[in-house]
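Removed: one protein chain of the complex. Kept in place: all other protein chains.
Letters A, B and C mark the chains as written, and numbering starts fresh at 1 in each.
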Amino acid sequence: MNKTDINVIEEVSLNKPIFIEALPGIGHVGKLAIDHLIDTLDATKFAEVYSPYFPPQVFIDEDGLVENMINEFYYLKEFGEDKKDYIFLVGNSQALSPEGQYILSGDILDFVEKYGIEMAYTLGGLATGQPIENSKIFGAATDIECIETLKEANVEIRSADGGIVGASGLLLGLSKIRGIMGICLMAETPGYFIDAEAAEAILLKLSELLNITVDTEKLDERAEETKMMISKAQQMEQEMMGKNQQNSDDLRYIG
Amino acid sequence: MNKTDINVIEEVSLNKPIFIEALPGIGHVGKLAIDHLIDTLDATKFAEVYSPYFPPQVFIDEDGLVENMINEFYYLKEFGEDKKDYIFLVGNSQALSPEGQYILSGDILDFVEKYGIEMAYTLGGLATGQPIENSKIFGAATDIECIETLKEANVEIRSADGGIVGASGLLLGLSKIRGIMGICLMAETPGYFIDAEAAEAILLKLSELLNITVDTEKLDERAEETKMMISKAQQMEQEMMGKNQQNSDDLRYIG
Amino acid sequence: MNKTDINVIEEVSLNKPIFIEALPGIGHVGKLAIDHLIDTLDATKFAEVYSPYFPPQVFIDEDGLVENMINEFYYLKEFGEDKKDYIFLVGNSQALSPEGQYILSGDILDFVEKYGIEMAYTLGGLATGQPIENSKIFGAATDIECIETLKEANVEIRSADGGIVGASGLLLGLSKIRGIMGICLMAETPGYFIDAEAAEAILLKLSELLNITVDTEKLDERAEETKMMISKAQQMEQEMMGKNQQNSDDLRYIG
Partner (left out) sequence: MNKTDINVIEEVSLNKPIFIEALPGIGHVGKLAIDHLIDTLDATKFAEVYSPYFPPQVFIDEDGLVENMINEFYYLKEFGEDKKDYIFLVGNSQALSPEGQYILSGDILDFVEKYGIEMAYTLGGLATGQPIENSKIFGAATDIECIETLKEANVEIRSADGGIVGASGLLLGLSKIRGIMGICLMAETPGYFIDAEAAEAILLKLSELLNITVDTEKLDERAEETKMMISKAQQMEQEMMGKNQQNSDDLRYIG
């Protein structure tokens, strides 16, 4: 595999869908929120994305089955008060290298543009590095019109005090170049644990902006599951790092 | 050389061969096991693989001859109780970069698929980080049917407590995408030395699963040889690292 | 996006323009100088450059709007005493990887060569690592004729005591291969802060060489703004690094 491989499972026709990205990131806030939304609303998976820029590994699930590093597209048709169509992008990894990030983000936008998306939301966490009481939601956007929408929804506007690294930033930036409007919602989170409260906060604010209703009751449960998977990922990383440092020939060389 | 170069030495026709991968990894368990199997059963090398993603170096053998970084394919025809055909993948290195791992694994599967493989085994070590008495064999697989097979053979099923990094993981994951069934066998090993006992344990379990017989008597001897080559590899790495840090211009710049 | 993307905003016809590069670098001396020149002289942006080798992120401006990593081309027609045409290259980033630097520099030269450039200036800082009173201007060039020009303008010639890393060096070196004459001006700067005085010194020397007049009054103000953006960039970097080290799975893995 030497380029992005998008495997379409179901041919679906969508009407100017809203595109919502929530890949793993700080505090796994976005991922937690959208995984929950997809589950609760029973969205339908219609495409899978594989990339040579993902980490070169597999996970193992509770049954001993291997899971590839993957991004997945789900859709919802005529959902919410406004009867809008939605495309969700979720997954278990982001591209590792800078070029990989740009290549994959470009390929993802090529794909969703074919469905006629006119608006993109990207979700993430905003690391505070310290405990917080209530996760405030911050926003940034591709244009002033979206900024006004955010202000009306009482979203705090981020302002020249940082940036957005990774898919949540790049998908928004590359959308802007293509003339697609976009908003990034960021929930404050300490950043060093899986934050179900921040996920709930961002999900409630997203629901308000989209004029939809999502039951957030079981978010805590999901946070627990995610926590287990993360400790697994950390363990793998440590193993890989540790082995590479101690016996750096292990992975790479003959023995 | 800017892409995978597979040099076919012998055109061979195989009947739904079983594909078995054992490249250098943790404790060199898999490599040790399959190098021994190939040697003992007199399997035939039929193709060589070179990759720009291997470490940029050569080894020197006991006669002063240079050895390229390489992966090699061997076959066995109508072997064992079940008269099955086999393809083995062994070698002295894995790709260094994430992209290299994906590209090479994809090219390897493209190649073996042409021979009609329907089942893949990947072998590796599972680092315990501490001494062990008897190396237990763990397994993961692409599907429930294979998991059942593993359970019947008293293989411990790994479960949501980690993953598989490198070729053993990726070849399994990418096989799953292509609809090829696969099993990864992992032998417990301290991880910080060449582990002939773990190699024997994995070879015995593999033999049971494949319904074949392999003499494991000379595995210790092979472990000794491998140990020497590894200390060579480590020495090279340290030289390379040391030089790069102290006189980082040495390799790269003019002088 | 998997290659350099140059978006031409205005088709413009230029007469043997002088090409001046000033991307972010040591002390942001060159960037500060040319951003000021473009602003003061009201140069016109005519093309934007995006690259998969830029950092995978966006900045956020004071209104909450996202800004892509970008390089930009500006032009001036029949400017100065000599009524010359100019192309300026400015931006908020350079390519991250060595290959990215070569690929992007080559693509940039391909682009400006179409406008018939015959002369290239690249601007940078020369880090002293300690406070300096007056920023002396040093020069290097592609040929002896340019060196003579520099000497006549009392530019100190750099001599076998170092080199030029990044776009300022590479654009000059690759120009030389293409038969385009070029000069690099480097202003002494401590290197650890945004240096408006060094920017003024380089701008005055450049003006003298080009026989143009530029008002340098508001350079201090611009230095302040730049300082804010840099501290933003540093903060992002630290966030990214910190997160990667503490919770290295955050960006890359599932949770």
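Quick notes
Definition applied: a residue touches a chain if its C-beta (ideal position, glycine included) is under 8 Å from a C-beta of that chain, and two chains touch if they have at least 3 such contacts.
Predicted model only: the values in this text are computed from it and were never measured.
The absent chain, not drawn in this view, touches the displayed chains B, C throughout the complex. In the complete assembly, the contact with the undisplayed chain comes from C:194, out of C:180, C:194 or C:212. What chain C contributes to its contact with the hidden chain is residues 24-28, 31-32, 55, 59, 91-96, 98-99, 101-103, 105-106, 127, 139-144, 147, 150, 157-166, 169-170, 172-174, 176-177, 182, 184, 191-192, 194, 226-227, 229-230, 233-234, 237.
For chain B, the list of residues touching the undisplayed chain reads 1-2, 7, 50-69, 96-97, 100, 228-229, 232-233, 235-236, 239-240, 242-243, 246-255.
FYI, only the chains that are shown with their structure count from here on.
With centres taken as mean C-alpha coordinates, the chain found closest to the middle of all protein C-alpha atoms is A. Overlaying chain A on chain C by C-alpha atoms takes a rotation of 90 degrees, rounded in steps of 5. With each centre defined as the average position of its C-alpha atoms, the distance from chain B to chain C rounds to 48 Å. Within chain B, contacts with two or more other chains are made by no residue at all.
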